[in-house]
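One protein chain is absent from this view; the other protein chains keep their places.
Coming up: subunit A.
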Amino acid sequence: MHIVVCIKQVPDSAQIRVHPVTNTIMRQGVPAIVNPYDLYSLEEALRLKDRYGGRITVLSMGPPQAETALRKAISFGADEAILVTDRAFAGSDTLATSYALASAIRQIQKDIPVDLVFAGKQTIDGDTAQVGPGIAKRLDMRLLTYISKIRELEIDHGTITVERRAEGGVQVLKTKLPCLVTVLEGTNEMRFATMNNMFRAARHPLKVWNKESAGIEDLTKIGLKGSPTIVSKVFAPSPKAVKAEIIDTESNQPKDLAVTLLAKLFTKKPDLAQDIAKNAP
């Protein structure tokens, strides 16, 4: 069995700060990490490999530094890593990104057929959750999103049975391989890298593909040119003009403050008094 896991390197958003004057993101010193959601997918792929054997190829599109993310994936147990990197990809939106990644997966398939593609539920920077569905459509693979459990893989029949999170419950779905799976957070916990794999990760010869080796046929479909969406403006949320009315009383005793607040509240919002009365047990 051959599994491709798509991973993206992202800035650690917990450490992102916005410049108070220029409103731009201050990314100096912000560490780059593997998109946390992708680790759930990678771990799920590793578990399938533990159970059924096979190999895992990790794939990332990004600047040369994204190599670090791929090595990290190898330290967890992935077998092969491919970095798709070319200036021509800069500015790609999700439509262009899914085109580039789907092309690369077609190239990978030329060597060994791919049974499963894993992608993260979403990233923590672009945060669109659109690249997974996009790749599936472009490769004409079945799409299984928000998967909380892989129940069964029947390799001989080429089928997979999964639990999918829907709005009000869980759907149990069965479909045919090849398919693309996105994994829900909390489905599993990433294993620790073994000493062996850490050594392997440090020495592993990554494959680095430019647009030609990634099999890009139509240059108008990648980068800014291939991106229908355009970011026209980035700005900070405007502070609310009106600040809170601070309740004050002569005594400033809790009881007086509370009574004064309620009086103001119900004078200004008479409906709220009714709503509360309706709501109260």
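Heads up, the rule we're going with is that a residue touches a chain if its C-beta (ideal position, glycine included) is under 8 Å from a C-beta of that chain, and two chains touch if they have at least 3 such contacts; residues count from 1.
Heads up, the rule we're going with is that contacts and distances are computed from a predicted model.
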Protein name as given in UniProt for the chain not displayed, "Sugar ABC transporter permease", "Serine/threonine-protein kinase RsbT", "Acryloyl-CoA reductase electron transfer subunit beta" or "Carbon-monoxide dehydrogenase small subunit": "Acryloyl-CoA reductase electron transfer subunit beta"
For subunit A, the residues touching the chain missing from this view: 8-11, 13, 16-18, 23-25, 27, 32, 61-63, 66, 89-95, 97-98, 125-134, 136-138, 142-146, 161, 163, 165-176, 224, 227-237, 239-240, 243-247, 252, 254-255, 257-259, 261-262, 264-266, 269, 272-273, 275-277, 279-281
